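Of the protein chains in this complex, all but one are displayed in their positions.
The chains carry the letters A and B, assigned in the order they are written, with residues numbered from 1 in each.
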Amino acid sequence: MTALLEVQNLSVAYGAIEAVRDVSFAVEQGQIVSLIGSNGAGKTTTLRTISGLIRPKSGRILFEGKPIGDLAAHSILERGVAHCPEGRRLFGRMTVEENLQLGAYVRKDEGVAKDMERVYELFPVLGQRKQQKAGLFSGGEQQMLAIGRAMMSKPRLLMLDEPSMGLSPIMTQLIFDTIRELQSQGTTILLVEQNALAALALSDRGYVVDLGRTTLEGPGHELLADERVRAAYLGED
Amino acid sequence: MATLLQQLINGLVLGAAIALIALGYTMVYGIIQLINFAHGEVFMVGGFASLATYSYVLPDSWKSDWYLALPLMAVGGALVAVVLAVIMERFAYRPLRNAPRLAPLITALGVSVVLKEAVRLWYPGATAPVPYPRAFVDKQFSVEAFGGRITIGSTALLMIAVSLIGAVVLQTYISRSRMGRAMRATAQDPDTARLMGVNPNRTIVLTFAIGAALAGIAGVLYGIHYTNVDTEVGFLYGIFAFTAAVLGGVGSIKGAVIGGFAIGLIKSLAGQYLPGGTSYDLVWIFILLIVVLVFRPQGLFGEPERVRA
Partner (left out) sequence: MSQLKDVLKPGLARPLAVGGGVLAVIAALLPWVTYKFAQYGGDNYPAAASLQFFDAPFQLEGYRLHTLILGVVVVVVALAPVPARHRVLRALGWGLVAVGVINTVFAAVEGGGLGAVTAADGAIAFGGFACVVAGVLAILAGIAGGIEHVHVWRAKVATPVAYLVLLVSFVVLLLLVAMMLNAGGQGGVGNPYAGPIFLSLLGFLAGALGALHGVGLTGWISKLSDQHKVFSVAVLVLCALALPFTEAGTDYWMTTAANIGIYAATAIGLNIVVGLAGLLDLGYVAFLGIGAFVAANFSGAAAAAFGVELPFVLAAIIAAVVAGIFGAIVGSPTLRVRGDYLAIVTLAFGEIFKKAAQNNIGGLTGGANAIPNVPPINWFGQSFDKSLTIGSLELPSGVLYYVLIIVLVALVMVVFANLKNARIGRAWIAIREDEDAARAMGIKTGQAKILAFLIGATLAGLAGAVFAHKTSTVAYDSFQFIESVTLLAAVILGGMGSIPGAVLGAALLLVLPEKLREFSDYRLMLFGLALILIMRFRPQGLVPDRHRRAELADEGAEGVPIEELNVHDTPGGSTAVAR
């Protein structure tokens, strides 16, 4: 069986600078897969390329076996790839409800209201403050809204970029619990994290991205045990 | 006193036209931060296109029935304006969307010159103001009050009504509809809007089109009220409308309307009461524009924006 998402020898350049040189990985249906690596390793660029914000320079991106590398961002979303960007990027001057409605922008079915209720169940704090402007929320609450917004498109694959960034340990735990919950409900998840420990502990599979290349890969718990990973990313020597 | 009231009315009528044009400015600037210099010329073209609809398209028997002629002229003016705006967005502005900011502004300047020249050269008789028919809606209402006569024409009432209704409809559309949300999202954060599945090109074209339609309608109303259209009005009203948009706070619908009426009233009252009279009424507006840009660039209703480069 083919993987849900397959990235083959992807390279991406900003002008003359190559941010991603040779990244390859695969995400199987139903898994949580994480890309870990230091700042500037090219993880965010990889996600932005998959979701169609940037064009790849070379390499292939296959979703359900079909190439999506040259589709527009909205077509990729329609295929079922949602991207919850780094730094939340909520529409701060819009209400919670409007943010969620935008998340469901590509959907034309009737279930939007019901799915919105589900987001409110998952994150009750959002449900209590539907009409408030998103910009007024705390970091953790904004992250919840960002995840909820991405879920509103009913994605087959949810890509989360640094969901724990800037959050307190308790809030981080809550977000990671939510990610596991989403997986159990059937969403495949591609996670980009600097918090390698938490990410790998959660993941079925992990890839280490370094200087624009995938250098190591393996099941999450194996990578977690790998000396090189521990040395480089978990602060041990 | 009667003079003051009459001037207030004149100012409101002028302001209504400015407000309609300012809506297009404010929307386009809100979404792609482009001062669409050519927007005033779109208004002017709308006026000429509606006149052409009247002169060359309408059958003679319809021309005397305002309820037939007027809507069709409005459709003609708005349609041409929209097509024009879509073309200029697609071929002049879109290729420059990632270019440094001066490039699209200079392009807009170029587009504005081209539009004005095209009409001046190719519309029959447009080297001078062209008379505009209004026989079908020339009813005047006047009252004796405050020791004088105050007159308001049906065209003036129509202009004020259309601009207010247009603004309310637009405000509702933008705050309630799916496309309105997409527009606001694109204005706030284009990349994230794309991640929501919003097609930025379509959204931006729609913004241009709505602005142009309003400007086209403003062109018709201008024509029937002032009974002529002139290639010179595009630049002038473009500046008025831009000033109105800035005064009200760029990106704000409410601001554009209030700004528009404010500019209309200032011009009308300054022409009557300030030294220099009508010779200097424009100067006051330009001074106001400078003062607003220097001291309150976010305008009256705009949110203080991040530092703009």
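Rule of thumb we're sticking to: a contact is a pair of C-beta atoms (placed from the backbone, for glycine too) under 8 Å apart; a residue touches a chain by one contact, two chains touch by 3 or more.
Computed from a prediction, not measured in an experiment: that's the story for all the values here.
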Just to verify: which one of B:V57, B:A128 or B:I290 makes contact with the chain not shown? B:I290
Quick one: say which of B:V75, B:L105, B:L164 or B:V205 touches the chain that got left out. B:L105
Tell me where the left-out chain touches chain B, residue by residue. 35, 92, 95-96, 98-107, 109-114, 116-118, 121, 235, 239, 242, 246, 276, 279-280, 282-283, 286-287, 289-290, 293-295, 297, 307-309
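Criterion: only the chains that are shown with their structure count from here on.
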Could you state the distance in Å from the CA-based centre of chain A to that of chain B? 44
Could you list, by residue number, the parts of chain A that touch chain B in their complex? 51-53, 72-74, 77-78, 82-83, 85, 89-94, 98, 101-103, 105-106, 149, 153
Where on chain B is chain A touching in the complex? 178, 181-182, 184-185, 188-189, 191-199, 303
